[in-house]
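Each chain you see keeps its place in the complex, though not every chain is here.
As written, the chains take the letters A, B and C, and residue 1 is the first residue of each chain.
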């Protein structure tokens, strides 16, 4: 029995204050056969937290398809890995940092970037791109402005200083995120196929080498914090804020990659959530080994740290390596060169226990499997929310049709969720590495893989409104939309990662939303044959009972065999023919139009036919690969009219277009209705026939809408011209919409103070 | 021509320069660690972009006092050439090897975007192959690129032809709107009195292949290599 | 009335800037420096003649904008007020 020292006596109440339920605490006692010591309680509380154990989501995540011919590493490691040919592989994963970003947006977002970068380079990969998917409250809310400013600056600070380009992402605004911003960051890294590292503590007798920054009292309870909803007392937890140091992270990256080349590194894991505790239990658990470590040897930034604090600190920019016994010096020399600590703190053992000592005395001794595999898993109660039918029942007769659809189009283009995010991404270095072939501003970013003719296309997507009205559809739509974005860039989707942002899993209607979403994702993945290689679940995104929209954020990675075949979303030349792959009809349920113009969230979103979707994507890709598309743009938020306008104004050369749509139903439905399986493309007139042939092979309808040219976007419906707006007006709305909305004065109140009252 | 690309702990454009020099220009190139001071095997040293020491105090301040930078005056005196881009420019200014100072952008934000610069002098080995007034398209990516010099120094730089590049429109007009960071006199790059040390905020290595958007950055290197061909050696050694 | 506000990271909060500068000083021959931490100083003029009221306003500014209570502490000084005392 480990000594207890001067630490608090462990009682069921203390366990409860650590977030362990009575049943969970009993389970701890059953598993270790006695009362835990205080540090042991800390270990269980952290590793059994929702954040680390996935206890509410595990039973559902199993339903995701995770295998495919290119998958070298599926879920279960720090990142997924797919084979991209020529001896290269891509490591990639998405992570949330929602809760820390609400408490301190700059550092919260910065350390979120730091965490996902480490997940990628622990696999042996050099990070080559970041994407950030963000959600905030409406821009006229000062708190949202404060959070947006801080989050973007934090991402810029960390990514720019570290030297990894931020090449894409999304930003959307809705009232449901007002006190629960979402900050999801995806990172992509390139690794030689034979240079992949894993988070395993293999080889009894090998050495645990602690490397990187020193351990301070940062972020203790971070893992348990991400496993709770916000309430009035959340502010008191503030001293746990971690500060990111991108410079040290950069040193850590270079040192790790150089250390890997010594051949002496057996395994590696970053110390993220739950810090040393997590690495010291997960690494041995994966390898069927144990760990015996001396906490006195852990480099410490502050005096007087307790074993509990050392084990649970979430200080950033640290890694745990397992090094072949006898070769420690080789690895240490590398870290010395980069002026980083590298200290042996213990050994891999055969007994399956995590044993931590202080001055020789054992302060914690528990089976690693008790902390990991034996963590509780719940199939929590699920119930379809009773408000759902009410929200889905939208009587379109109560929605007046726009008198001037052109003006409505301009308004939609200027809506913060649709308008250009240039003011955000120009704060990110999106070029370092000189791989960026398509920068932010098109459907997907495209990065070349140097030394090969190939390129990778990557995009993130997720629409919380669809999730709210139909979570199964929300999950499926996020997948097909992210994939469609990648396809529009010329990429063949090969794998995806997902970040599932939800409110409290302890509420049956939230758990129902979660389960439905997972099923929707799984169905779409199967239909498109895109395996899931990893992801992240963020629960408890609610403040004072107000839940976020169920928001799955999907990141899809695609491969271009020929980087020169990449395609962008904007029109290229006057005279080109504008075509629509898919059917024009859209629906107003859950649309941006209903939200922006009518202030409503409701209705039934358009149906998704997965076979049709697969065919549209395959047809588009075939056309791009045959070299007969000049542009391709996914038709999403804002519908056909917004998609056309974006193709007119987002390129280096602004071009007008004249298109005609068949007269059919409501004008707003036709122009602004949303539906999957639609791509607006342009094609040189002499290629139109070839395009039509290719697309027909996939049984996909092609509609010739009109042609590119002129200085306005003109849309005729039947005989009437319903939209005729000068390109300058469209461009102005799109380019300046977000900035103008942010510049509009609000009640003079700083975000920080009002946040304190949240 | 033998190139050395200097690496400080937080440098990140090192691999980009290495790629351009070796894969695009097919010139011999080596990395040089910031503690090295033995640099006489090189004709030209490149100080790339990055955050050399996190750049927490002032951009380039710590690196400006590093061993390799201490070796630069001797290297230059013996005929060596030095190109500093972005953080490299900041370091050269901090070390006093180039005139002026680079301050926080007037917009207070990091800026990553394409810029155009006019060529203001063609006496330096890096610009000898260019035309005065020629417009080059190269991107910037920095938070501290506002070139500052007091009026006397500014006058001196102009009189001595030490202003190398100025931010301009695509058509070559030097305007306030074309100035991305509030630099004095739109200055994007300067040189020492001999033209052998050149610093600029834009990234020539990011404008060296058509596929990433421009090849104008190569012109600096072509000037350099052209000078080499004409004279047999730029260094005369 | 001249005033000065100093905003510092709270004790225990990581200060990467301070650490880096200290290491640089060490490398330049100043090994005697320890515990270096970096803060911000804001010098300003207040259109206000009453020192007590001035201090109160400075404190308000810090809470509303200048200091980030999550990670920073602050002190305010009125420099040429009647008593030149500290607000906090």
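FYI, contacts are C-beta pairs under 8 Å (C-beta built on N, C-alpha and C of every residue); 3 or more make two chains touch, one makes a residue touch a chain.
Not measured: the values here are computed from a predicted model.
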Whole-complex copy numbers (one chain of each kind is displayed here): A x1, B x1, C x2
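Just so it is clear, only the chains that are shown with their structure count from here on.
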Distance from the mean Cα position of chain C to that of chain A, given in whole angstrom: 37
Residues of chain A whose C-beta touches two or more other chains: 245, 247-248, 339
Per-residue overlap in chain C, given as positions that touch at least 2 other chains: 16, 20
Residues on chain B engaged by chain C in the complex (per definition of touch): 53-54, 56-57, 61-62, 65
Touching residues (chain side chain B, partner chain A) in the complex: 9-10, 12-13, 15-16, 19-20, 23, 49-51, 53-56, 109-113, 139, 141, 143, 203, 205-206, 208-209, 211-212
Touching residues on chain A, where the partner in the complex is chain B: 153, 156, 160-163, 245-248, 250-251, 254, 338-339, 425-434, 436-437, 448, 450, 563-564
